[in-house]
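Missing here is one protein chain; the remaining ones are kept as they sit in the complex.
Labels for the chains are A, B and C, by order of writing; each one numbers its residues from 1.
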């Protein structure tokens, strides 16, 4: 009863390949970009099965003329729009400065979020201040939007005396509970089930706070992502699961995470979870989608997965040179534009902003960052002596220091003495 | 810009609950069972995105009158149907006997596949003999269909002198490379990415053989499942991914794997993989779906996930008593009937079978199993001395025995001597 | 000790563990139990039986079968302020969750400078002697003792199991609480061919009904002695005790109870007194926790040692099914080692 085997053609293995490599001219004209305003906006009380189609389109609000259109238009007042714009600009200025600080040898590592500022800033604005965020390493915009002091961020980046994390973590791996910002892990996607657990706890306690989490499209391949989705759907956890599809995972394009076959928002469909695919470079779309997902969560409708379709405009980190694996022209060819630019154009179109004010704001942001940097550097930069006391290395492994760590602490102190330090 | 928090209703946590618990009367009349023949059968060259709807229906061939109907009817000849019937009956007879052997203290453990025989037997018939199967612990039907000697299976179950796995594995954790049957693991879902890897290797080598794997609906929650799906979709691996949704995972109903929100076939949709939902108690539907998926795989169309909608008619294993957590009436109330019964009815309806031949076949199967058991027990039963030589414990950890295992081997032999063994 | 601990009942280890969770769930509404089959059914070993009926589905619940998720979700719940007590059905299935335990739970306090903590207690049955084959028999404790930031606790009696589990749940650090499943129902003497014993006449099975703690990090001297120190934990405590009694050796048996942090004082004091040391565990030998114990004893008691420290352990093979009793470090192997140590 075997199937017939005669004349079978040999199998072949498909290995994905991005369309553009160094030297190629990037041309994204065939990327399907639905018009702004074209995606429908279901009521938040509708079941997820009623709008699977939203996983395959793009929620967009800002059109090419800078107008906010369609059912997802959040109708924010100009002050809110300007705050949003400024938070994004400040995030970008911060990134620029800290990138440079790393290049100047002031710290070991840095990661920019250039081009993706809307994903964190607009989401942070749509959430309540006490909703808990479980970010990846590229959502510094949340902290900045929520008003976490830049100096503290820099102290962490410099691992200096003032570092709230006592020099223990790699730069940018912030933690700020008071600002609803969970400790960032170096291990990808581990925050996903943690966010679901936090949300489940909040629901079990009859709290009103919800959780939100972010990971890159590359990271969706981790088992943690799946366990989070499974728990989220089973217990209808009040959580927003953000996938930041910035097209690249270090040198691997999104095809290695499955983008050739379907969207990342479609993952939600697989679990019966609400899924939205959003123009991640459209701050108003990100805001509206987040608000909608938050409303679903707060009304016990359960989790929402949002794919933010965006583009990593710069290298993965200070350790990376993207020209080695992708066309240098990609960032500019990217069809969805720059999120700051788009919000700026919108405000100008509204008559609520102009080039001069924008230039002034940029300057102000740069100054604010510079001031903070000066302040932070008083506490020291990495590797220049102004670090946490040596003995602190043994604190916080456990709530109380056990005997073996005390012994090791003493040994280290003796050693420092022997070395004349 | 915080969302308004006033008057927010408290959240609540949803914890799934099966509809029937001990004492309840099971009533599955509201389970949606589409009529046999109603699901369409796309061409195997169609892209997965073209038939997402098949993840939400049920591919069924045998109707209530025992007729094979609709586009999925595989039109098997009566000999093939009788072979299928006999393999299922033999599997059930084997299960009965070995369950009893465990109860008689002849071995430590056993797991039946009662009610799910179609899932393994019909699939095995639709595959080529040299396609590689990566099963879970409930697909003994594959081995039986492929003609693996029952005595060998029993030797393994008894961990006796004749055990091809040298007494090293828990009963039923068979391995039979020559029969295209991968070594079963006790850890759930680990075989899933392995199957994908095997399929990728076959494709990379230009081979024509494909892989198939099985796991329970409960096991789909494991990270391995997700990693397998991701690799499968990225490289279009020639693999059939079977999810045996038998409604229960030990004491947990399928809702704890996400069944309240969507089907398990829908997982495929999430990855852009072809997904079918099949009446797992309909051997012809299982056969046809497997054949279709195999054709897709062999023509480089990539992976197919098949959800087999079935029911675990007995306890999880010899360690389990299902009456502690589910209604005793469930197995009989199950709306999709018994796979053996259904194929029998079909053959009778075709005029190719009758009650007498069926009874004779059952007797023959029981005899065959009994004969094999007698044969196997000559090699010993668990814990009665006729085991592998003690020193074999140290063989096969590595290809060559390193010094430390040699030393331990000697120590053990000395010890046995000291104990007078 | 408070009043409520005065009345004691005879319990087996499962009942004692169940009682610990019951007591803590009663006292602290933040304590939740979760895991595969732990909710309605009460766990495949029945350790959580009755808890869902008593405390409701949001405090005692079944989970999807994903150990990554069980631990990851528990960490998130802990960050919220709960005290989750997740169960991993068998310790053999803890590996999928290893990253969440090692990279997350164990390091969360440190990496966030105590901004967030992971006060979770991971319960898991471990060890062999039940014909469970390769995947229901392993003893992975050694791996966890290598991980900074996680405590590892292993009880050997119902009394200790309850008191240690309560202390673990109250602990603000992640604790791995490994339950020697071979002695759930009775102390195992190590003789597979003799009738099994129950807890019926063991003093460690007298268990107070209410709240009490057995502090983490403190070993117990099961039997004082002068001839040799035996370091052990879990099931092996009873196997060792039986062997020592049968051979009539005046051994000092120390039940470590907590592997990290270890009760080094008790160990040092004993070895200095006896000058000899045997370490016994069921886990595979190479890089097992016995290696650490041996290294520590050697480093700290070198000048008191009169014979080499010996280790009796599981062999460096997967746990075999049919040859389980040849694999298991039973009385014969322990006896041989003792004879060797006491030779001169």
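Note that in this section a residue touches a chain if its C-beta (ideal position, glycine included) is under 8 Å from a C-beta of that chain, and two chains touch if they have at least 3 such contacts.
Since we're looking at a predicted model, the values are computed, not measured.
Residue C:310 is the one among C:87, C:282 or C:310 that touches the chain missing from this view. Note that of A:8, A:250, A:328 or A:366, the residue touching the chain absent from this view is A:250.
Note on the undisplayed chain: of the listed residues B:8, B:26, B:204 or B:419, the one touching it is B:204.
Counting over the whole complex, chain A has residues 13, 15-17, 21, 108-109, 159-160, 163, 167-171, 173, 185-188, 218-219, 221-224, 249-252, 256-258, 319, 324-325, 382-383, 387-388, 390, 392-394, 397, 404-405, 408, 411-412, 414-416, 418-419 touching the chain that is not drawn. Seen across the whole complex, the unshown chain contacts chain C at 68, 92, 95-96, 98-99, 102-103, 106-107, 110-111, 134-135, 142-143, 145-149, 260, 283-284, 286-292, 294-295, 298-299, 302, 305, 307-311, 316-318.
If you put the missing chain back, the residues of chain B touching it would be 132, 134, 164-166, 168-169, 173, 175-177, 182-183, 185-187, 190, 192-202, 204-205, 211, 223-224, 226-228, 230-231, 234, 396-399, 402-404.
Definition applied: only the chains that are shown with their structure count from here on.
A straight line joining the Cα centres of chain A and chain C is 41 Å long. Between chain B and chain C the centroid-to-centroid distance comes to 35 Å (mean Cα coordinates, whole Å). Counting only residues that touch two or more partner chains, chain C has 58, 63-64, 66, 68-69, 96.
For chain B, the set of residues touching two or more other chains reads 13, 15-16, 221-224, 256-258.
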